[in-house]
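Just one protein chain is left out here, and the rest sit where they should.
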Amino acid sequence: MADRFIPPDSQTLGGKDAGCVVFIDRQLAGGYGRREGLYVRGPFEKGAKSQGQQSSQTLRELYRTGLASLEQYCRSGKAGRSFAQLTAEQQDEILHGLEDSSVQLEGAESSTFFEQVLKDVQQGFFADPIYGGNHEMCSWKMIGFPGARYDYSDWVGRHNERYPFPPVSIAGRDDWTPHKG
Amino acid sequence: MARKLPHKDVVIVGLGWTGSIAAYELADAGLDVVAIERGPWRDTATDYAPNFAQDELRYRIRHELFLRPDQTTFTFRNKMSDTALPIRTWGAFMPPNGVGGGGVHWNGETWRFLPSDFVLRTHLIQRYGARFLPQDMTIQDWGVTYEELEAHYDRFEYLCGISGTAGNLQGRIQPGGNPFEGPRSRPYPNPAQQQPFSHALFAKAAQELGYKPFPQPSGNMSKAYRNPLGVRLGPCTYCGFCEWFGCANYSKSSPQTTILPVLVRKPNFQARDNSEVTRINTDPDGKRATGVTFVDTRGEEWEQPADLVILAAYTIFNVQLLLLSGIGAPYDPIANRGVIGRNFTHQTISDVTSFFDKSRFVFNPFIASGAIGMCIDEFNGDNFDHGPHGFVGGGYMGQVQTNGRPIETTPVPPGTPRWGAKWKQAVRDNYLSALKPGTGVHGSMYSYRDVYVDLDPVYRDRLNRPLLRITMDFHDNELKQNLFLTDKFAEIFRAMGAQQVVKEYRKAPYDITKYQTTHLCGGAVMGEDPRTSALNRYLQSWDVPNLFVLGASAFPQNAGYNPTGTVAALAYWSLEAIRNRYLKEPGPLVHA
Partner (left out) sequence: MPDARYKALYVSAALMLAACRFPAVQAGDPPTAQDFTEIERGRYLTTVADCVACHTDPDDGRPFAGGRPIETPFGTVVSANITPDRETGIGTWTGRQFDQAVRQGKRADGKRLYPAMPYVYYTKMSEVDVRAIRAYLGTLPPVHHEVETNRLPFPFNIRWGMRLWNALYFDSSPFKSDPSRSSSWNRGAYLVQGPGHCGSCHTPKGILGGDKVKRALQGYSLQGWFAPDITADSRRGLGQWSLEDISQFLKNGHNRYAGAAGPMAEEVMHSSSKMTDADLTAIAQYLQDMPGHSTARQPLAAGDPRMKAGGAIYQDLCAACHHQDGSGVPFLIPNLRAAASVEAQPTSVLRVIIRGTRTVGTQNEPTAPAMPGFGWQLKDEQIANVTTYIRNSWGNAVPSVGADDVRKAREELQARSE
C-alpha cells in the first residue's frame, strides 16, 4: 500500500523503501497504536462527521482487522491472489475502492481503514528519519525542506533565493562526519 | 478525605499567562501566594532544547506539549437537538497543559482589540440599528473601555518585548502601522521583525490594491531584549517551529521567558505542578471562597485554604470549575437564564492556498516565525460599512504563514489526486512556490443564544466528574462574513501573481476535527449586569467577591484578533484593582 500511495520514481524513493512501513510498525508498537492519552471511555456511539472519530478500536486493532480483511477480499476476488501479488493497476483500483467505500471489507470499515493508512504512510514519509521513515531524508531532499534546522537569521532577508544547504535530521547529516581528502 | 494544607493569602489556579501575571503582582504586593498547576513544570533547556524541539511529528502531530484528552476532555454537539459525543482526540482547538500554559506553544501574535469591540452592542446598534443584528445574537458591551485598558496593553507589550510598528500614536496615524488600531501611548518596545519573501510580496500587492498593510505585532523578538523585570530574551532565528512548539532559544515571549525567573526568586511564592484543582470551595452560604481542593499524581486529595482565589486555568477550564463548584447560576439556553456557560465563542478562520510559477518564485516557507506576517485590518470589526453586506464582525487577514513543515504544509493544486505518482510529483513541484497562510482570515465569532457550554449528562472524566459539553455551530452571520473576507483575501494573492488561487471558505457545520486556533472565549463573561454576566468589570465574581476569574472566559464575544494581548491587559487591569482597592477593603468592587 505504501508503494502505491507513494510510488518510487527516478528521483525519490517510494513509500516502502523510504521506510514508511517501519515507521508505522514502530508507531503502532508505541502509545500511538494503543490510543494512549486519548479519551477511550464509553459509551461509544456513531456521531456526525463534525463530531470526530468515535471508534472503540485501537489503531493496532484497526490495522490488524483492516489488513486481514483486505487480504481476504483480494484472495476471494476475481484475481484470487493476495494484495501484494496484484499488479499496480489492480492495487490502485482496490485502493480507490476503499477510499470511496465501493469496496466493502468484512470486519472493517473501508474508508476509515484507508484514511488511517494513507495518513500514517504520508506522515512516515515526511517525519524526521529518527522515526524509521523518510529514509536518508529522501522526502525532504525531494521538496527542498532543510529539516531540523533552527537558524535562518542570515536568510530572512534573502528573498527569492534558493536555500543551498542540505537537510539535517535530529540524527544529523553526512557532513557531521569528516570526509577524507 | 482531603488533607488540609497551611493557609495562604492567595491561591491561583493555573500557572499560564494570567496565573503568572497574577502571581507576580500579588507576590510583589507582599502576599503569601501559591499557584497550583495541573500539568508539569516546563523549562526551555530541559523540555524544548534546540536539538530536539524541531520535531514536527512529536509536537505538531502527536501534541506532546498539550493536555491529554484522557486527563480531561469535553463532549461536543452542533445543535441542542443533537447528542453530544466526546472529543476523543483534539482537533478544532488544542488545550494547553503545564506551567506556562498556552504561552509556551503559542505563536506570539499579540493584538489589541479595537475600541469599538469593547462597546460592541452599543456601537453596532447605534450605527446599524437593532434590527440589523440577528435576533439570537447575544453580543454585549464589556463594562470596560479600550481607554481604560490602554496602559495595561502597553504593560504586557513591554513585558513581552513585542516587535511591531505602531499605527496610532496618541491619535496620530503612523505610516507602516495599523491605521485602524486604537491610540497607543508609545511605540512597541521592539521594532517589527524582518519579513520573509512571500510576506513582503503580499504587503506590496495589498498596498497596490489600496490597502494599508503592516507587520503583525509579534511576540518573537526582532532583537535581544531586556524586559522591565530584568529578564532577557534573545533574537528570533525564524526557525519555523513556533506554534505547537516551545521556543528553544529564549526568543518567544512566554511566562518562562518573561516572568517566571523573577517570580521563582520570591520567597513568598510557591508553585505546585502536576496538581489538578478539582473544586473551588465555598462557605456554606456559597458567598465566600475558602480555598481549593486539588489532587496530586497519586490521586490523593488536598485542600488549600486561602483568603483570595484567582481562577486562571484557561477559558474552558475556568467555566468547568465554576460549574463543578456550583458558583454562579448555570446557563439555561431554553429559559434564557443563568450566566455560567453563556456567550461561548471560538473564531471563524479560513484560508487561501495559492500556487505560483516555480521558475520565478522561491518562497522558502520554512523560514518563518510564529507571528510573522503582513496584515491588513480594513475588514476587521466595524472598520468598514457593513450596511450593504448584511453581516457584522470581521477579522484581520494576512500572509501569516508560519511554517513549511512537510507533514502539515505540502499543498497541491486542486484536482491533484490525494495519493500516487501524480500526488508525489505535485508535492515536489509546488513545495517551494506555494503559499498557505494557515489562519489567513482571522474572523470574529459573535455570541449566540444556542452556542454555550454546560455539564454533560453522560460522559465522565478519570475522576468521575461530568465532562463539559460544548454546543456550537456557525451562524449565518459568520458564514457570510467569512465568504466576504475570504474573497477579498484571495484577490490579494491574485495580485501577487499567483497562477492559481484556491479559496477554502469556512463552512457549516462547525467541525470539531478541523483546527481553528485555540481561541475559545466566553462562558464566564464580564459585564455591567449580573443577569447577563458572571463577573463585574474587574473580573470579580458577582457571586463570590473573593474570587476573580482571569482569561478569555471573560470575553462576551470574540473579536477578529488573537486574544492573548487582551487577556493579559484585562489581567493587569483586574490585578491593579485588587492591589489598589480590594486588598485594602475586601468586598464587591462594583455594586450592581
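Read from first to last, the chains carry the letters A and B; within each, the first residue is number 1.
The criterion applied here is as follows: a contact is a pair of C-beta atoms (placed from the backbone, for glycine too) under 8 Å apart; a residue touches a chain by one contact, two chains touch by 3 or more.
No experiment lies behind these values; they were computed from the predicted model shown.
Touch with the chain omitted from the figure is made, among A:Asp9, A:Glu93 or A:Asp151, by A:Asp151. Which of B:Asn51, B:Thr122, B:Ser185 or B:Asn336 touches the hidden chain is settled by the complete complex: it is B:Asn51. Residues 43-46, 49-52, 224, 226, 229-235, 237, 239, 248-250, 261-262, 265 of chain B touch the missing chain (whole complex, contact as defined above). Although one chain is not displayed, its contacts with chain A can still be listed: residues 148-151, 153-154, 165, 168, 170-173, 175-181.
The rule is simple: only the chains that are shown with their structure count from here on.
In whole angstrom, the spacing between the mean C-alpha positions of chain A and chain B is 32.
Chain B makes touch with chain A in their complex at residues 50-57, 61-62, 68-70, 73, 76-78, 82-83, 85-89, 91, 194-197, 200, 235-241, 248-249, 361-362, 364, 366-367, 404-407, 410, 418-421, 423-425, 427-428, 431-432, 458-460, 509-513. Within the complex formed with chain B, the chain A residues making contact are 4-7, 9, 11-12, 32, 35, 37-41, 43, 45, 47-54, 92, 95, 99, 118, 122-123, 126-128, 131, 139-140, 142-146, 148-153, 155-157, 159-163, 170.
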